[in-house]
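One structure is given here, and the rest of the page talks about it.
In this view, the complex is presented without one of its protein chains, the others remaining in place.
Residue numbering begins at 1 within each chain, and the chains themselves are lettered A, B and C in the order written.
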Amino acid sequence: MLVGAGCVEKLVTTYVLRAGGKKGGSAVERALTAATLQIEDYTNFDYNARMVAGMHGFSFMQVLEGVMATDLFHKRSFMGEDKFRVIKCPYTEKNILTVPAANPDVCIVHVQRADKDGNAQYWGAMGSVAAAALASKRIIVSCEEIVEHDIIQSSPHLTIIPAYRVDAVVEIPWGAHPTEVLGYYNIDPFMYGLFMMSDAAADGLKSWMDEWVYGCVNRAAYLDRYIGGFGSEILDGIKAKAFYSAPANHGSAFTTRWDREGRERFMGLTMEELEKTFQERGKLYE
Amino acid sequence: MLVGAGCVEKLVTTYVLRAGGKKGGSAVERALTAATLQIEDYTNFDYNARMVAGMHGFSFMQVLEGVMATDLFHKRSFMGEDKFRVIKCPYTEKNILTVPAANPDVCIVHVQRADKDGNAQYWGAMGSVAAAALASKRIIVSCEEIVEHDIIQSSPHLTIIPAYRVDAVVEIPWGAHPTEVLGYYNIDPFMYGLFMMSDAAADGLKSWMDEWVYGCVNRAAYLDRYIGGFGSEILDGIKAKAFYSAPANHGSAFTTRWDREGRERFMGLTMEELEKTFQERGKLYE
Amino acid sequence: MSKPYTLQKLLVIAVAKEIHDYENVILGVGLPTTAGALAKALYAPHATLMMESGIIDFKPLLPLNHIADAHSCRGFSYATDLFSAFTMTYRGFVDVCFLGVGQIDKYGNVNTMAIGDYYKPAMRLPGSGGAADFISYAKRTVLTMLGGNFVNKLDYMTSPGYLKGGDSREKSGLFPKGTGPSMLLTTKGVFRFDEKSREIYLAQIHPRVSIEDIKKEVPWNLKIAPDLSETPRPTDEEIDFIRSFAPAQSAGRELALELTVANMMRKAKVI
Partner (left out) sequence: MSKPYTLQKLLVIAVAKEIHDYENVILGVGLPTTAGALAKALYAPHATLMMESGIIDFKPLLPLNHIADAHSCRGFSYATDLFSAFTMTYRGFVDVCFLGVGQIDKYGNVNTMAIGDYYKPAMRLPGSGGAADFISYAKRTVLTMLGGNFVNKLDYMTSPGYLKGGDSREKSGLFPKGTGPSMLLTTKGVFRFDEKSREIYLAQIHPRVSIEDIKKEVPWNLKIAPDLSETPRPTDEEIDFIRSFAPAQSAGRELALELTVANMMRKAKVI
């Protein structure tokens, strides 16, 4: 969509969605043919490895050497020598293929839920979501729901971005529509189909964007236009049913050093007895 | 305990627990003084990085270069040159400190729950648990509970080891005692205290092990001896209370391509109508 | 006599039979997912099905929309990330994976990048995605070519097959021993690779197809297995499973799209 809108001069990619099969096309293909776009191709793993390097603050990451037999390694565009470099393993002497770190300027990520501080929880296919966000210099979290902090605290294994990394958090129900959010809604085959059909030709994509991107002042306007035009039945039909994860008990035996009788659990004394002992032993500063 | 039992000749470590403070001691200190043990020290991160490399099948991992200013880098024991090696970043030319991969022969890991296939779920402080297990050539999972497979399937974000990596799975309630398992029980300060006091001297540790390791034919015998000797009140007192994670909805809108009226969701036809269409279009092979 | 079936069903079954019980399997979207679901239901109940997006050990209930589609199953056993899904393949834990093909050469090298010049293509194909890394390290790779071509020289080599044939893949030092493509499925037949020369040959032929139909699509003198057989007729059980699991796939892409568009026109209040 960004390529179609002319926002992109150079693209580093691993996969280009093609609408309409052989007879169709894509914004990327059109831009390449028109020479308005330069492209650099990696495998999914290689580009992910660039973000994993960036996420950890490393300057490079080792990747899988099989790619050295392919044109992914040999054919290079604007990245030139820095697309891949080969080093020697200091322990085994074998050739190690590497890629440079990537630290995107901004990552906008849509998740299931977050708290108002920005702790973002996501579940389902992890892919490279966490690496893409954490490698980025700024992170904007949009979510289906902003929930209370205690929901997050009880389920820390679902959190993929900690609050201190997040620059902004926004609650946008149906924020991924026409694509899907696990536990909230499925892909909307109708709207997604409309987009794919329009993407097959340049003027089709433009008119789709005029109506559904430029023509909507905000996300609420987009949804209003959708429901006004097509009714709410499709949306109702793709809402997720309940299938909840088996919870994990994060509980411990007690949450204070003092037992029910007010005695310290290790030493067996009440606070008064303890203070008295301190005084007897000359431990107290007046 | 392994060092105290004379099972270890060479130890790669990051942290040596010392019982009894300055006046106390440790099995490692005694073995070093007696020259029966060689030791190689890393930081927590460095040793973890060795297992992360092993987990991913890499031959080395880059680590944080600050250690180059310390004796961790300069003083080496049996690993010699291979403790740390320095390479140049192929992109930035800066010095990169590296450590070699570690792939332990066996990892025995105790977790909260697993299914009978070995999918192991663990929650709480992640530390280096997953890397230690996944880097290892063989993995033995012990767990507080073996649960039904559907419990695991509903909460895949708690799984740290997939079944296909696991060689054996064993259900052992109280399997971490006298240490703790989040959501099951706290540390047992009494038994842990006994162990720490005995560890401060060689003969103390030996008599503790004679009683609690060699003297117990299996884990049930250990627990029986404990309860027989000390009563069950301490164990009851350290059992975890309930504090369950907020569940994640893994549900979707539907789980079959056919709607309630028996029509295919995209094409709007029943199976009979569809087969008829196939026939009309000459698509069917008899 | 078993039930009538579509060609698409035959293709799914041919691929599904490449999945053996207890194997670890990386699926792709489309035909491989349906094949994986079929194998898990009928031939390989203990297979561990996986998607590179980190969905490990799932049972597909619906065809997946994309590699990260967790809506098409009811939970899964292990949520890992893309990085670990590939390094686990690198370490040799994946038995079989499935890749689509745009162009293929005599030795099973694959192009899924571009037709024509890479920098200014006549047609831009999807790219590598996970393909190049999976075919490098999975023990076996099953290739499916539903709309692509056999060529003497690839316009772009995306995914390494047997390189220049013979032992050239092994000798390159880049790939574990014994890895590489094990089969190619097209709409006309099933192809395999000679153990020694690593040249592709026709192993099975689908019903209603002649050897000549196939040969005229291959720009070299295609070798034919001496024991060439016809792709076996689906059983009722196989047909019923695919009918129910993937009705749109049974129809084939063009007919499914036609019927879907017609249905949407009926349903939408406005278009």
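Note that in this section a contact is a pair of C-beta atoms (placed from the backbone, for glycine too) under 8 Å apart; a residue touches a chain by one contact, two chains touch by 3 or more.
Source: prediction; values computed, not measured.
Considering the entire complex, the omitted chain makes contact with A, B.
Taking the complete complex into account, B:26 is the one of B:26, B:119, B:153 or B:249 that touches the chain left out.
For the chain left out of this panel, the touching residue among A:86, A:168 or A:267 is A:267. The chain not shown here is touched by just one of B:49, B:89 or B:166, and that residue is B:49. Interface with the hidden chain, as seen from chain A, comprises residues 55-58, 115, 117, 119, 149-150, 152-157, 159, 161-165, 250, 252-258, 264, 266-269, 271, 274-275, 277-279, 281, 283-286. One chain is missing from the display, and on chain B it is touched by residues 13-18, 21-22, 26, 28-29, 32-33, 35, 39, 41-46, 48-49, 52, 64-72, 75, 77, 123-128, 130-131, 180, 182, 186-187, 189-190, 193, 229-231, 234, 240, 243, 245.
The rule we apply is simple: only the chains that are shown with their structure count from here on.
Separation of chain B from chain C in touch steps, taking the shortest path, is 1. The most distant chain from chain B, with centres taken as the mean of CA atoms, is C. Separating the CA-averaged centres of chain B and chain C is a span of 36 Å. Averaged Cα coordinates give chain A a centre that lies 28 Å from the centre of chain C. Multi-chain contact residues, meaning those touching two or more other chains, occur in chain C at positions 70-71, 74-75, 79-80, 83, 87, 90, 260, 267.
Residue numbers of chain A whose C-beta contacts span two or more other chains: 123-124, 180, 182, 186, 189, 243, 245.
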